[in-house]
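Excluded from the complex is one protein chain; the other protein chains are retained at their positions.
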Amino acid sequence: MRFVDEFRDPAAARRLLAAIDAEADRLGRSLHFMEVCGGHTHTIYRHGLERLLPDSVDFVHGPGCPVCVIPMGRVDDAVWLAGQPGVIFTTFGDMMRVPGTAGSLLQAQAAGADVRFVYSPLDALKVARDNPDREVVFFAVGFETTSPSTAVTLARAEAAGVRNFSVFCNHVLITPPLRAILDADQVAIDGFIGPGHVATVVGARHFDFIPREYGLPIVVTGFEPLDILQAVGMLLDQHAGGRREVENQYARVVRDAGNPAALALMGEVFEVRETFEWRGLGAIPRSGYAVAPRYARFDAEVRFDMPGVRVADPPACECDRVLTGQIKPWQCRVFGTACTPEIPIGTCMVSPEGACAAYYNFGRLA
Amino acid sequence: MCLGIPGEVIDIVDRSEHLATVAVNGVHRTISARLLAEDPVRVGDWVLVHVGFAMSKIDQREAELTLDQIRKLGKPYEEEMDAFMDTEIV
Partner (left out) sequence: MSLPEGATPPTPKAASPAGRQVASESEVLDRIEAVRRRRPRLKDETVTLAHGAGGKASAALVDAVFIEAFGAPNPAELTDAAILTVGSVGHGGTPVDGESRPWACRIALSTDSYVVNPRRFPGGSIGDLAVNGTVNDLAVSGARPVWLSTAFVIEEGLAVAELRAIAADMRAAADRAGVAIVTGDTKVVPKGAADGCFITTAGVGIVPDGRVLGADQVRVGDRVLLSGPLGSHGMAVMMARGNLAIEADIQSDSAPVTAAVEALFVGVPQVRWMRDPTRGGLATVANELAQASGLGVLLDEEALPVRPEVRGACDMLGIDPLYVANEGVFVAVVPADQADAALSAVRRAGGAGRGDGPGAGAAMIGRIVANPPGLVTVRNAFGGTRLVDMLVGDPLPRIC
């Protein structure tokens, strides 16, 4: 596959690893790099990169899995919506298995709810147009990569005068949780593998605050193994040269200013919530999007009288400490025993992109 | 997060609605190019596709540059690695 296979070349990877080894030796100290995206976590484990890199380079798995960060109370709301008479509840496949306190959407479907997975929010809108006598709700999740697609969908729904469509908006922003992690005590992070696909929208320059305010390097990075290895090399280079800046390894896709059209649409359709609760990280100010008042008739939270009960994270869970790099997944006291991908307790185990699930599924075996 | 894959634009389905067809390994899907409305997609462009939307055009020159850099970075280690690979026991 073009633009994929070239970036999986094993021979090039081996040479890059040798270069990284030499650079890490010269630096002579351990460095902890946070990969912000679940997609990066997935690539790292799937290709066994962690085991191939020198011991002194360590990955800290970040908060960038939009499925993992949805708190249980919001999943309960989704299950409640799916159970309302006449509702067709549409969702990305990822959210189907995520457990709330009253089970998952998959279980709601088994109990008779009309839950359908879609590939695109536009497909959810099509379901609404094909079923004018039903109420169709779309479970909108995702960071800035995904929220523009919901924005386009709502703009189209309005233009087409669709009356039976709404979204349950759970879109989140990447910057506030990064700041929350960096502002916390006991954080051991020496640099960031930056979120390449979020950056297609917000732009590489958006991450200037990381070197400027926190004195740390960040490399906006693609999702193939060679991308990640090159980014590690670039981070080591910054450390060796005493530089702290934003670099763009993923220039084939990411522009400095991002996608202005997408940003403009998001500004029109969404507004930033005063606060949004994150699974594992708690309430973070101005970290989530709500549907703007202008589009209120497409807002499931306005359209339905939802329970909106806040549910605390399970007390045994140590996801917050995994997410801030204080412990590795295997150091959590419930990892792999009470908390597994089949019966997850915490955020990091609920999606295959989560740090714990990736570690559990692909872990070990050098 | 955010599964995105490269696809080649093979058809413009509806210019006013910003719909285009992309091909991924011979698999076709009509997607929205609305987010690239300021620099409309053309047949032959490669785009990054996420949840049925073209997010960004893929810059083929930049891709080559990145690959060149990767090759350059590893260059000094080529001989060492080749020797290592020759001795690898499979």
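Every chain is named by a letter (A and B) in the order it is written, and numbering of its residues begins at 1.
Rule of thumb we're sticking to: contacts are C-beta pairs under 8 Å (C-beta built on N, C-alpha and C of every residue); 3 or more make two chains touch, one makes a residue touch a chain.
Treat the numbers as computed from the prediction; the structure is a model and nothing was measured.
Trainee: Tell me which residue among A:F59, A:F92 or A:Y250 touches the hidden chain in the full complex.
Mentor: Of all options in A:F59, A:F92 or A:Y250, contact with the hidden chain holds for A:F92.
Trainee: Could you tell me which of A:I20, A:M34, A:L49 or A:A180 touches the chain that is not displayed?
Mentor: Within the whole complex, the residue contacting the unshown chain is A:L49.
Trainee: List the subunit A residues touching the unshown chain?
Mentor: So the residues of subunit A touching the missing chain come out as 1, 4, 8, 10, 13-14, 38-39, 45-49, 51-52, 65-67, 92-94, 96-97, 106-107, 109-111, 116-119, 123, 142, 146, 186, 188, 225, 316, 321, 326-328, 330-331, 333-338, 340-343, 351-353, 360-366.
Trainee: Take the complete complex as the reference. Which residues in subunit B touch the chain that isn't displayed?
Mentor: 1-3, 5, 24-30, 49-51
In the analysis below, only the chains that are shown with their structure count from here on.
Trainee: Quick one: which bits of subunit B touch subunit A in the complex? Just the residue numbers, please.
Mentor: 1-6, 8, 24-25, 31-32, 34-38, 46, 48, 50-53, 55-56, 58-60, 62-63, 65-67, 69-71, 73-78, 80-81, 84-85
Trainee: Which part of subunit A faces subunit B closely enough to touch in the complex?
Mentor: Per the stated touch rule, the residues are 1-4, 6-7, 11-12, 14-16, 18-19, 22, 37-39, 64-66, 92, 119-123, 142-143, 145-146, 148-149, 152, 195, 197-198, 200-201, 223, 226-227, 230, 233, 249-255, 259-262, 265, 353.
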